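Every protein chain of the complex appears in place save one, which is left out.
Lettered A and B in written order, each chain numbered from 1.
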Amino acid sequence: MQKAAGRKENKVLDVAKYLILGSYTIAILFPLYFLVVSSLKNDNEIFLNPFGLPKNFLWENYREVFINFKLFINMLNSLYYAFFGVLLVVIVGVLASYAIVRMRWKLSNKVFALLMTGMLVPMHSVILPLYLSVRRAGITSPRIVLALIFAAFALPRTIFILSGFLKDLPRTIEEAAVIDGASLIRIVVSIVIPMLKPAIATICIFNFLTIWNDLLIGLVFITKDIDKTLQLGILKFKGDYVTMYNYVITAILIAIAPTITVYLIFQKRIISGITAGAVKG
Amino acid sequence: MHKLYSNKMMILAFILPALILFVLFVPIPVAFLLGTSFLKWDLLSEIRFNGLGNYIYLFTKDTYFWGAVKNNLFWMVGNIAFSIIPAFVLAIILNSKIKGRNFFRTVVFLPVALSSTAVAMIWYFVYHHKIGILNQIIRFLGFANFEYAWLMDERIALLCVLIAVGWQWTGYYMVIFLSGLTVIPGEVIESAEIDGANRWQLLKSITIPYLKPMFKITAILAIVSSFKGFDNVYVLTGGGPNRATYLMALHMYDMTFNRAMYGYGSSIAVIITILCVLTTLGISKLFARDSMEV
Partner (left out) sequence: MKKTLCFVVAALLLFSLTLTGCGNEKADPGGAEKPEVGEDTGQAEKPKEATISFWYTANEADPNDRDNNWQVENIELFTKANPHIKIEKTVIGGAGGQNFRTKLVAEAASGNLPDVFMTWTGDKLAPMVRMGAVMALDDVIAGDPALKEVVNTDNLGNCTFDSKVYALPDAMDCLGVFYNKELFEQYNLTPPKNIDDLIKVSKTFKENDIIPVALGNSVKWVTQIPYTYILTDLEPALFDTPKEELDFSTQVFKDAGKQLKEIVDAGVFMDNFNGVAPAESRAAFTEGKAAMHVQGTWQTRGVEKALGDKAGFIPFPTKSGQAEYMLKVLPKGYAVSAETKEKEAALAFLKFMFTEERQVAFAQNGVLLPTKNINLDAESIGPLYSEIVKTHGNYKGVESVQTLAPNVAVSEEVKSVIQNITTDADIDEQFNMLQEFNKENK
């Protein structure tokens, strides 16, 4: 008796589940569909034929936005900052994590705790003083400084993930290498880094996305159009005086296309980067 | 072995870069921030010492700040309502036997990967009063009279922004809940089911207690992110209309960069930092007290 009623309840519940999931999926995918379709129309068509496929595929919109409005350069800039930021944080982070986890020194726990406090502090609090010192020092080109800032902020979480990973790795291979007379550097390069590959991949992608998606730091530190990141670039199209809606949409799509691609390929890593902090913390 | 791993020079070489990078760019600026918050400075004229003046004005006379604080509180509640609760529900659903689990997880998490700027621009489009998706749908369904300039109405602008934020971040919290759900040992659930527990009892007595750490984390994340909230609002409304969507971080940005009041802006930043730190520590302590014996 109970089982039969249970089955019926199951069906209703199942339908409800799919309904909820389905509506949520539509809520997410529909705006994206709208954007894609609208990016190939002109303003009038967006208004008159909002949901249908474009009559003429206006690929020129993309060329306008990408080249004439220089979004291409913005994209390269974002790539630059993300690449160097990630490179920096990985090198520095791996060395530091190894020191904290494997090496013997009295302060290792205290240093680790210090670095972890960095996760408590929001970026907003350091933007001002960094901005002031950078300006007073007369540094006009923000490139290196920005990469450093991004790396510094990515450091706590990176070290957290890397040390967590390292802790669980057996020391046997390293110990064998020591007996064979390998230097520390050798051990790190040939043994540790390969062992850490999954963790490093995770933080690479995770940090890459964080830097790529940043707005505030770019807004504050970057002045010239040539240096602007992609996020700043798309803001060009939303202003008090702008009325070219189809360009706005095209710009948004150009901005999210790379992120969606990276996401679809590296989904698992991105998610594990988030949950690593959550589960172990 | 021990010699190699206790070599002071090597240890320094390994840890110094991180330490210097971190200390230079995080704790030291925070210290300077504190110092600057006691000054009056517009970058060009001389620096004037103002003691606690900035803080006194902030707490007693700055109505914009308190308006922002109120909005930040709404934001907190909104985050919980539009992000955490749906995230929890979706996680429970995705953890059960359904088809296409990976597909749904991919889709729901997708907006998280997008930048807040892009998300805000997308929703700027949804809410646009002329060619926005929302109004187009309303028009399509025949309710042309209900078209509205969503983001221009002071009363509902904040709600609209919160929905956009929820759209972006639900996936994030969902993934955290999911990771917590997957570690619930199968035997516990099975034995409960054998004992005749129905769905809701399972939920109440097993799932939720097991998820306590997840609730703690998502609560911290949600509250802290509400203090830090900037990107979405800056792009969607700029704090308007008439400060209806104004937030503390926006106030800091406005005072500092639009009004050249660097000292005053610093004091606001200090308050934001203190709030973030206190909240994180506070909620941790709160949840730590009733940690479950498993």
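Odds and ends about this structure:
Going forward, a contact is a pair of C-beta atoms (placed from the backbone, for glycine too) under 8 Å apart; a residue touches a chain by one contact, two chains touch by 3 or more.
What you are looking at is a predicted structure, and each value in this text was computed from that prediction instead of being measured.
Counted over the whole complex, the shown chains touched by the missing one are A, B. Only one of B:Leu151, B:Val233, B:Met248 or B:Ile283 touches the absent chain when the whole complex is considered: B:Leu151.
Contact between chain A and the unshown chain involves residues 69, 106-107, 131-141, 223-225, 235-237, 239-244, 247. Annotation for chain B: contacts to the undisplayed chain at residues 8, 12, 16, 19-20, 23-24, 28, 32, 40, 42-45, 53, 57, 61, 63-64, 149, 151-154, 157, 237-238, 240-242, 257-261.
Here is the rule we go by: only the chains that are shown with their structure count from here on.
With each centre defined as the average position of its C-alpha atoms, the distance from chain A to chain B rounds to 16 Å. By the touch criterion given at the top, residues 1-2, 4-8, 10-11, 13-15, 17-19, 21-22, 24-27, 29-30, 32-33, 36, 43, 86, 89-90, 93-94, 96, 98, 104, 106-111, 113-118, 121-126, 128, 130-131, 133, 136, 140, 167, 170, 172, 175-176, 179-180, 183, 199, 214, 217, 224, 227-228, 230-231, 234-235, 249, 252-253, 256-257, 262, 265-266, 269-270, 272-273, 276-277, 280-281 of chain B touch chain A in their complex.
Touching chain B in their complex are the following residues of chain A: 13-14, 17-18, 20-21, 24-25, 27-32, 34-35, 43, 46-47, 50-51, 88, 91-93, 95-96, 98-100, 102-105, 111, 114-115, 117-118, 120-130, 132-133, 135, 148-149, 151-153, 155-156, 159, 175, 178-179, 184, 209, 212-216, 219-220, 231, 234-235, 238, 245, 248-249, 251-252, 255-256, 259-260, 262-264, 267, 270-271, 274-275, 278-279, 281.
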